[in-house]
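Note that one protein chain is taken out, while the other chains of the complex remain in position.
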Amino acid sequence: QLAEDIPREKTFIADVLTGRVGTPANFNVFTTAWRNPDRGVQQLMLEPLWLVDYVTGEVINALAAEGPIYNEDFTQMTVKLREGCQWSDGVPITADDIVYGIELCMQDSGMSYNAPFNLYVDKVYKTDDYTVVFEFKEPNARFHANFIDRWGGWRPFPKHIFEEAEDPLSFDFNPPISSGPYVLKDFDQAGYWTLWERREDWDKTPTGILYGMPQPEYVLFYYYGDAANKVIAQANHNLDMTDLTMEAFRAILERNEYSRGYRKEYPWVVNVDPCMTGLTLNNDVSPFDLKDVRWALTLAIDIVDYIGIAFDGAAPMGVLHVPPTPVYQEWYYKPLEEWLKNLTLDIEIDGEPFKPYDPEAPFRLVEYVKERGYDVPKEPEAIREMFGPGWWKYAPDVAEQLLLRNGFTKDANGKWLLPDGTPWKIAITAHPSPSHPQHRNSLAAAQQWRNFGIDVTVNPSEAYAALAQTGDYVVNDNWPAIEPWGGHPDLYRVLSPFRTSYYRPIGEQAVGHSSRWYNEKLDKVIEEMEKVDWDSDKNLQLGMEGLKILVEEMPTIPTFGYPGVVAWDEYYWTNYPGAENPYTQPYHHWPNFKYMLPFLRPVER
Amino acid sequence: MDILKTENLKSYYILEMGETKKEVKAVNDVTINIHEDEIYGIAGESGCGKSTFLKTICKLVEPPLRMIGGTIYYQIDGKYVEITEIKEEDFRKLRWKYISYIPQGSMNALNPIIRIRESFKDFFTAHQKIENEERDFEEPLKKHLSALGLPVRVLKSYPHQLSGGMRQRTTIALATILKPRIIVADEPTTALDVVAQRAVIQLLKDIQKLQKNTIILVTHDMAVHANITDRIGIMYAGMFVEEARTDDIFENPLHPYTKFLIASLPKMGDKTYKPSVPGVPPSLSNLPPGCPFHPRCPYVMDICKKEIPQLVELNTEHKSACFLNSKERVE
Amino acid sequence: MLFFKRYLLPRIVQFLVVVFVGITIVFIVPRLTPVDPVQQVINRITAQGAFLDPAAVDSMRKSLTELYGLEGSMLQQYFAFWGRLFRGDFGPSLFQFPIPVTQLIMTSLPWTAGLLISTTLISWIVGNLLGGLAGYFKDRRWAKVLDNISMVIRPIPYYIFALLLLILFAYLFPIFPSAGGYSVGRRIGFNWAFISDVLKHSFLPATSLVVLGIAANFMTMKLIVSNIVAEDYVMYAKAGGLKESKIAFKYVLKNGLLPQITGLALSLGQIFGGALITEIVFSYPGIGTLVYGAINSGDYNLIMGVTSLSVIGIAGATLIIDLLYPLFDPRIRHR
Amino acid sequence: MESFKELMKDGRFKFAFIVICVLALMSILSFFSPYNPLKWNVVPRDLPPRWPHILGTTSQGQDLFWQSTFAIRNSLIIALIASSISRVIAVIVGLIAGYKGGKVDTILMSINDSFVVMPLLPILILIASVMRENLTMVTLGLILSLFGWAWDARVIRSQILSLREREFTYTAILSGTRTFSLVIKEYFPFIIPIIFSTVINNMIWAIGMEVTLAILGLTNIEVPTIGTMIHWAVNYQSMLLGYWWWILTPVVISILLFVALYLLSSSLSEYLDPRTRIQRIGKAGQ
Partner (left out) sequence: MNRKNDNPEKEIEKEGLIKAKKLQKVFVVGGGFARSRLLAVDDVSFQVNKNEIFTLAGESGCGKTTVSKILLGFLEPTQGEVYYRDKNILELQKWEEKKQFMKEVQSIFQNPFETFNPLRKVDSYLHDTAKNFGMNGKKRDKKAVEEALQSVGLGMEEVQGRYPSEFSGGQLQRISIARALITKPSLLVADEPVSMVDASLRMSIVNLFKELRDEYSVSVLYITHDLATAYYVSDRIGIMFRGNIVEMGDVEEVLMNPKHPYTQMLKESIPEADPKKKWTERVSITELETEEYMRKGCKFAGRCPFVEEKCKDFMPEEFFVDGRMVRCWLYEK
């Protein structure tokens, strides 16, 4: 379905994750309005200052020449810019663009980052053409995080263009001027596709400078709709890279011999995604305010059955509030393993204090997977990497004890009654899309808890996020904690939303994490974190402290790492960053996509 | 010479409701001859099968009505043709040129959403080619209408714009435009007031005089018969029970039913008591054995309850189906 | 004058009442949803990974609410809504702020209108034609076959039917493109290359609409005709020896189409609502997908814009048909 | 009983009746299902039809036969609620508007027209997405009934209008019958065929709506209905994965149900049509 003058073999086609673009003619992604940045804008058109890669665990200096330079007391930050980069109209990218951009965003409340910049920035100025200095109103050791691109982040825009615009808010930035390696070639007025063309001067962009020439001459972002449509499109070799459900993925494997996943074998999925899925309990709602109840619900889950239901076994399990990706396994799971094995709940089973951790869980999952007829490696290390290091024991009997001692009872049919004698009913508020891993968590949890004797319903809702924010739910499938950077061990992002001062009662918009849980000990950890450099070893230690508190209290239940079901068609392009060669993160919708393009190899056809 | 004749014609409504079958013997063994250049009237109680008889001889038999037996002959160019032997398409061509039909309730016989001129044209072109619109269609049509005393502007109207009487007359004009040899008219005057009725009768008379064809006219209004017909057949329960020249019927009815019919006719200036026919008409799906009139007949005899009397000629052109009369004859 | 007072006025009043009631419902229902558009935007920005200090979120929420014109009581918003409506302005889209809703609708409308007007007309004409003929010649073999086919096709869930077409003709036999309104990179213009491209892309969606539409029209028309054939004038036309084809078309079909005209008006009025399911299945760039997206993102203004237009469209179509109907039916014209 | 026997002689009715009986039987069977319809992984996944899973199993590890028994039951419940309540509204509005006439008629018909003209699907989708958590089968039925009466009320009204002008209305008035019993005794027999045929058409419509909403994922998709069965089958790509038995089961059930209801409605309304009914009545007496 390409026009004649766009050769298919020189074009790379990827899917638009967030759907049909509502404002196809508008490329001004610098306001708070939603403009589907994943239509190529963040991947091809814009370069950030820094970018984080969760596969390599690297923070990449893009437009910045090196990392942020803080002063002693974290009241000032200096950014050095890379020299030799220019906008697609040939104008060099300099400190003026940065200063102008930051000031514009601070002036106009409709621009994104207006709020955080105003909160912290006192002054911003350049000291030379490639050096920008920020002075803060109060100390902040993590201000640079605003500029780290990981599906968002403040990105520079051309001063000489925006200066001309009457109103930066309504300015449509069309045709857009790129800092990235591609420029806009064409777009669909109806918002289904956007076509990008490689810049002649691609070597004047960080991508070119860092990794060489991006291979595809054209990159097309196309919204195909439902998973079935994507399968059809890829089977017809009209979609090189897409994001699917597990079922659709199996369908495409059957239909297209050129299709592959992140792994070439089962479980195919990306296990390096920095998001941890799970269940969020509303700690302001009885009985979830009781730690015993939260633990009981956790122990009532048979993780093998759970992942089987949710993802046919193809997801890595994890007990911490960070995902069990290789880097986090290295940074946190392995150091905490002994502690987890010795963790006890203050309940005795057969006279022994109960140890809930089950390092054998991934091996049980492997048994299940084998039964389903899939081949898996035998080496324990490989299994742990694929299926996660372990999970909690399936111990409904212990869960029962925990509940009974809190006054819960069971009726004749084996259904749980609340301490006040009424039947226990849980309504899980779920992500509206049934193919989303969040939604799959809800379905799996419902199955587990029903087996345990609780009446569970699953209510998908477009408003699930809003309901979470106002606390208008009891259990939902929101991330159990905000996800970490992915490519950096710092856990400030994960822990700080739980701080006491962010707590808002039900009815008010949540400011921190929607679980409405807080903890004094954790507050201390967070406060200390704010005072240490994010690269320091101390920061890593503090992260572990925080994770331990979360495990003990179990305010939310992490289950498995986000299984990214990407499907790649090797008909026209090869050398994707698969598990066998993970040179960069594997998604087409992340901003890092531009750093993948130089490595792709065309198949001559 | 007869223009149309039937022999032992039977047509029944066959109503199948699951397994139960119900036969309504609406035309039951009718043998009749209709002459050229005459107005033949058929009278009888309502529901006795008059309309069904007309439909059958016009070959407008559609389920549930079925022709069960007997034959119908048309005389075409001096030869009798059995109509079931005529091919469907050939018969279509006969319609309107040889035989035309004015249905009961003909007020609704015109397509309500096309102009009357349009209807005329449809019926005309179904049988005759129009080469020159003006010469082949407009001219004869206007002539026809004015000959019948109808204003030409009806052509521009839609049916609902005309009064009932006017519509009726238009339908008649439409049925006669191709000068058919036989015109079959089913109750063309019921539901009209006397003045309009008179105009319609007049029209039919005029047509017959002009075109010298045959009209078969059904009505249960004996006064209309008296006024226009040459011969009358009296129907009772699906059969013809008497047939004679109009004068004879009124002067000398032979069948007891006809006698009642004639005797009960009110006359202006005559206030003497008029008796009515006693009893109720039989159900055509459940006829009594023997003569169908016997339950109501004051002269009923034993034979009447067992055998069906045949229509036999008693006087010149006067036939009757009653044992009373045939016995007299026999004796 | 009398015509205006007795005939036109009541109809216009009726039209206004319908529009008023409809639009009020349209205004109220979306506001009962728990979807908070401001929260949706914030979630989208934060959940996808942008780092916002939670304290900053609060002030952002305030400014967004102000920007989107969502302050004030329901009543104030309601009056403001009517005020804008009279100016032909449905306000800015909340989710794609500050693009006006009208503009969003206008970019999608040509696609939907092109698809729906043509398919509605085709299925109306073909469905009624076949239905009328099958009703008149109901004992013929082909009529019975058609009858059975349409009886089985009609109940197939729309979605399934569309998906089936997609899998068959875009995948197993990839004759037609599976998605979109025209080829990527093709310049929009009034030239054969573009038009044939558009036709090729809309073939499958159109087919799904046409086939099911024909089946539906077929069945209604057959029912109508079964009553018409019993009318005196049909029987009279037969007695008059008219050709079967003439009777079928001029005496049966023509009369049977009259009641179907209202149905046609209603369907044409519905184009403002889009062909929801078809558009979703075929990723067709019309109003249906726009609405679906708006509902998913809680874009009040867009939903109200589209649904209000639908109400006005349908009410307007019925009004126009009411006023035009006398042209088709002389009985009404000359009463 | 008499009339049933007669109806059974109609091939269409016979077919429809048998199909409906089979489906009704299945929905009753749901009460004896060995599996909880809400639970997954109770049987091996993705099995094609073979004993003991005569319709096969799904990717969720559910038995399709037993799942369909629930689906049929629930879809029928929705349809029955929607059609019966909307019938009540339609009859009441139609009777009052038709018999009272005048201002009452004008007002009722204005409301009626507004409902006829309302763009239904967008509004239904809106309501469904508002209600979703509370959208049980019963409430879905109720909502559908709120939107499904208008057209039929119009039909009933016009029937009453024409009945009002017929002579037997005057006969009844002169017999001293008062308005209420006049409507019940004289008009209801004419309305009943309309109610019957529209009830079935409305059921068809309601089931179709449920299917549409469920496919869009706007109803409670855990509760098995014809619509949610299709929803899951589509979402788990049964068509592309070649699990034809999964998608085919609900589609065939819905086609069977529709065709049966349609045939039932057409043969019943023919049977109940006053014209043919009068013929039959006549026969009974002779």
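Should a chain be cited, it is by its letter among A, B, C and D, assigned in written order, with residues numbered from 1 in that chain.
Here is the rule we go by: a contact is a pair of C-beta atoms (placed from the backbone, for glycine too) under 8 Å apart; a residue touches a chain by one contact, two chains touch by 3 or more.
Model, not experiment: these values are computed from the prediction.
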Among B:Tyr40, B:Phe124, B:Phe240 or B:Phe260, the residue in touch with the chain that has been omitted: B:Phe260
Residue of B:Ile14, B:Ile76 or B:Ala199 in touch with the missing chain, whole complex considered: B:Ala199
On chain B, residues whose C-beta touches the chain left out of the figure: 44-47, 149, 151, 154, 162-166, 191-199, 201-202, 220-228, 246-247, 250, 260-262, 264-271, 273-277, 280-281
Hidden partner chain, residues of chain D it touches: 166-168, 170-178, 185-186, 189-190, 274, 277-279, 281-282, 285-286
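Keep in mind that, in the parts below, only the chains that are shown with their structure count from here on.
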Averaged-CA centre spacing for the pair chain D and chain C, given as whole angstrom: 24
Chain A-chain D separation of Cα centroids, rounded to whole Å: 46
Centroid spacing, where centroids are CA-atom means, of chain A and chain C in whole angstrom: 39
For chain A, residues contacting two or more additional chains: 228, 232, 432, 461-462
Shared interface positions of chain B, touching two or more other chains: none
Contact footprint of chain C on chain B as seen in their complex: 58, 60, 91-96, 100-101, 103, 105-106, 108-115, 122-123, 126-127, 158, 160-161, 171, 174-175
Partner chain C, residues of chain A touching it in the complex: 1-3, 5-6, 19-20, 22-24, 26, 32-35, 109-110, 112, 114-116, 118-119, 145-146, 148, 150-153, 169-170, 185-186, 188-193, 195, 220, 222-226, 228-229, 232-233, 235-236, 238, 432, 461-463, 465-467, 469, 472, 483, 493, 496-497, 502, 509, 511-512
Chain C - residues contacting chain D, complex: 14, 17-18, 21-22, 25-26, 29-30, 32-35, 151-152, 154-160, 163-164, 167, 266, 269-270, 272-273, 276-277, 280, 291-292, 295, 303, 306-307, 310-311, 314-315, 318
